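Missing here is one protein chain; the remaining ones are kept as they sit in the complex.
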Amino acid sequence: MVKVGIIGGTGYTGSELLRLLLRHPQAEVVAITSRAEAGKSVASLFPNLRHHADLTFSDPADEETLAACDVVFSATPNGVAAAHAPKLLARGVRMIDIAADFRLRDIAVWERWYGMSHPCPELVAEAVYGLPEIHREQIRTARLVANPGCYPTAVQLGFLPVVEAGLADPGSLVASAVSGLSGAGRGAHVPMLFCETAESVRAYNVSGHRHRPEIAQGLSMMAGQALDLVFVPHVAPLIRGMHATLTLRLVRTDLDIQALYEARYRDEPFVDVLPAGAHPDTRMMRGTNGCHIALHQPLPDRLVILVAIDNLTKGASGQAIQNFNLMFGFSEELGLSDIALFP
Amino acid sequence: MVKVGIIGGTGYTGSELLRLLLRHPQAEVVAITSRAEAGKSVASLFPNLRHHADLTFSDPADEETLAACDVVFSATPNGVAAAHAPKLLARGVRMIDIAADFRLRDIAVWERWYGMSHPCPELVAEAVYGLPEIHREQIRTARLVANPGCYPTAVQLGFLPVVEAGLADPGSLVASAVSGLSGAGRGAHVPMLFCETAESVRAYNVSGHRHRPEIAQGLSMMAGQALDLVFVPHVAPLIRGMHATLTLRLVRTDLDIQALYEARYRDEPFVDVLPAGAHPDTRMMRGTNGCHIALHQPLPDRLVILVAIDNLTKGASGQAIQNFNLMFGFSEELGLSDIALFP
Amino acid sequence: MVKVGIIGGTGYTGSELLRLLLRHPQAEVVAITSRAEAGKSVASLFPNLRHHADLTFSDPADEETLAACDVVFSATPNGVAAAHAPKLLARGVRMIDIAADFRLRDIAVWERWYGMSHPCPELVAEAVYGLPEIHREQIRTARLVANPGCYPTAVQLGFLPVVEAGLADPGSLVASAVSGLSGAGRGAHVPMLFCETAESVRAYNVSGHRHRPEIAQGLSMMAGQALDLVFVPHVAPLIRGMHATLTLRLVRTDLDIQALYEARYRDEPFVDVLPAGAHPDTRMMRGTNGCHIALHQPLPDRLVILVAIDNLTKGASGQAIQNFNLMFGFSEELGLSDIALFP
Partner (left out) sequence: MVKVGIIGGTGYTGSELLRLLLRHPQAEVVAITSRAEAGKSVASLFPNLRHHADLTFSDPADEETLAACDVVFSATPNGVAAAHAPKLLARGVRMIDIAADFRLRDIAVWERWYGMSHPCPELVAEAVYGLPEIHREQIRTARLVANPGCYPTAVQLGFLPVVEAGLADPGSLVASAVSGLSGAGRGAHVPMLFCETAESVRAYNVSGHRHRPEIAQGLSMMAGQALDLVFVPHVAPLIRGMHATLTLRLVRTDLDIQALYEARYRDEPFVDVLPAGAHPDTRMMRGTNGCHIALHQPLPDRLVILVAIDNLTKGASGQAIQNFNLMFGFSEELGLSDIALFP
């Protein structure tokens, strides 16, 4: 059994992490921290964990508890994981950061988008970007994994095969994505109240969203050249689910794009290329680590890629477990075999 | 008072039409037909109309009732309005078709997309496309108005100023739009059940949607050249509301696009260009005939246009009332001054 | 035109009040206060009011503005209206309090439930309880109206005819009611987030809710004897709407209860007794001041009364307008003729 610690377990990614880890056959959660809730039982905060979790929140200042773990997941606001990382790594603890501290290679870009000095720039180069479909081998041996954001997961998995193959007109990439509201976290903010979000669709941060540089970094790496995109995030009234609609112009129209995608993802346990003509539905991914992709060519040289994931699972905590499995030599699907709740 | 008839008043566009007409100071609904509900009181079907409507559904076969009207709105499935039109127009009755029978100029294109022979091709040329922001003058004198579809209304109003000004790269237009579920109508279909749509976002008809040729026809007219687009419709779990996210490449980057839009829509009573940086929210249009537009340029040569309407009001029955007002010489806003229900 | 002021216009009852007053033909909103938003335009906070309201929030400390009004509505947290009332009444301003400051006759009971000393006990006896179906005549001449709570409106209107007639076993009254989430107000609280309320039904405050003494006071007055009830409030994932399910044992089973209700409410403009066997639906009241009631007798001596209102309209701001109309001699329905938005 791997001894697991969690920093910041009171938000939605934290509770999703708990849900998955508590039933994972090779993980034992030995510590979970929360400054605000220290001393309270986890089940008192999350009644769905009654009789599943015999855990109490501890103070994150108590470093010894975390240092005794084999791995620590950080599900905290940006900047916190980076403050913990040097000490934990020095003590031999591996780390998976579900926030954004180690996702961007370029520290100046990170500091501009996240509005603070990077607390730990010296570890950025070592951190492995935890998208297993691209970086599987590096993840296996990583000390520090930067778990991707939800939008970057959906958008990169959608673009990957066609961009990798050099088939996309570099100036044509558009990603319009819709997220469930759990993506905004559990903070008490008026715009996230039921009465402000039900019966509502709206875009946000269209002039600039923190996930754009993360996506652009990934696309550039895939393409072997600098690549940018228009990225428009939206929210709609659902709890979980993320749907990305990607559009691009193909530089060649004589290839079988469906076959290209099926080949690229044939051995991936979680990415499923649907039959031609299909339309993925976010609810079919609910609570699972899966990713449904479907392809359309409404005009001969235009490709539309539809991607559905659960923003809290494949888009956050499920992918963190997938990375955990890789890091500790387990089957990549261990503890991630849930069937989506339908209806 | 204008004598008004309604063909097919049992669906969502029909009930929205009733809601608006019953309080319109210059309209008197004298007939409403329904094959299935003939003989029943309107309020028995729509409890929200108790004490507002003293009407009974009549059989559409009874032509005299409709022929005695000054104007007839058709809120029926495609093909029905076209079957009624010749006789009604011959009797001097003006007609506003909320379905698609007279929207496409090219009858061959219509027949391909709608899968039937056009019941009345001889009236297609005469019909005026009822988007007042473009065809206001022709609508005033029209005998037959083809009320635009919901997606075409949102997408055309969004693209209009920049396409009209010749600033859009013709091959770059992408429209990704999300509709509330009332757009699918009141038919009893499993995919529209609450349990199949809540907690779900999905695209549909990505390879081809009937509203694409309608939009392309409008864009081509604005541009003075053939123009096509990638159009991706989606549904999300809300009753009313349509959000369109439009993207294009600008052929010039030295112009003030915000000013261009504000100037184009300055005198429009229903189109409201929001301040730079805003994000329209569909719920702020709920039950109104308004259209909120906002502009973003996330990259110097890329324009993102955000559009919000209520698909049943500006996207259907409200716009029909706006056309009615124009046709009968009333103030364009008469009966359309509702404030959106918030929250 | 009556000059109207609003204290506290940033919450849901405030915005509903604005929606109704801005289109009321005899009301002119001349002042709206908000400590937090003073100086901002109302439309910047409520985009649905763009081009409908040319108003700016003013500081509530500026007493002259309010004192120049004919009537002031208070849509503030409990305790605030009572602090303003003495000065405003002394200046000849009439007042309608949508909060709870003047609803309970017994000041000791008020202080126990609301956890503070009453700021203005001397006006409690004068205040008229603003349920027009019971206190219409006193409301006409009132200086100070205590607008009922949402649950008390639905529950009292439901019980009124049968309790008034002495037909209810006094120990048998049970009210189980479900409220839309707008009833909880616009405060930024975690339990009211979309992700904490969607896909959820729960009861709250079952051991004691502030509306129970208000209902018990009303029932006792109707019955002419002390009457109490079991009152169980719930929330469900809808924005607006309140459904009350009332149960009691009849002391006589030989009477036509349907006829009793129809007679009692025959002349009421807003209370509508549905045909026997019907089931009211909250959405049919959405945005209206209506109240649908239906009756069932599943056992010969047991009466079930179903009541549907919109908690923000008949349950708060719409009823306040109804009281305003009575106070200023207008038709009771003036400005309250909206048809519920369907679907």
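Just so it is clear, A, B and C label the chains in written order, and each chain counts residues from 1 on its own.
Criterion: a residue touches a chain if its C-beta (ideal position, glycine included) is under 8 Å from a C-beta of that chain, and two chains touch if they have at least 3 such contacts.
Quick caveat: nothing in here was measured; it's all calculated off a predicted structure.
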item	value
Chains shown that the absent chain touches, full complex	A, B, C
Residue of C:Pro77, C:Gly185 or C:Pro343 in touch with the missing chain, whole complex considered	C:Pro343
Sole contact to the chain not displayed, among B:Met116, B:Leu193, B:Ala226 or B:Leu255	B:Leu193
Contact with the hidden chain (one of C:Ala83, C:Ala165, C:Ala223 or C:Ala236)	C:Ala236
Among C:Cys195, C:Val271 or C:Leu312, the residue in touch with the chain that has been omitted	C:Cys195
Chain not shown, touching residues in chain A	12, 15, 19, 22-23, 46-52, 182, 186, 198-199, 239-240, 272, 274, 280-281, 283-288, 292, 312, 337-343
Residue ranges of chain B at the interface with the undisplayed chain	12, 181-182, 186-190, 192-195, 197-199, 237-239
Missing-chain contacts mapped onto chain C	171-172, 174, 176, 178, 180, 195-196, 198-204, 206-208, 212, 228, 230-232, 234, 236-241, 243, 245, 247, 249, 277, 279-283, 286, 296-299, 302, 304, 306, 308, 343
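The criterion applied here is as follows: only the chains that are shown with their structure count from here on.
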item	value
Copies chain B and chain C - rotation angle from C-alpha fit, nearest 5 degrees	180
Gap in Å, rounded to a whole number, between the CA centres of chain C and chain A	45
Cα-centroid distance, chain B relative to chain C, in whole angstrom	37
Distance from the mean Cα position of chain B to that of chain A, given in whole angstrom	39
Contacts with 2+ other chains: residues of chain B	198-199, 239-240, 280-281, 283, 286, 343
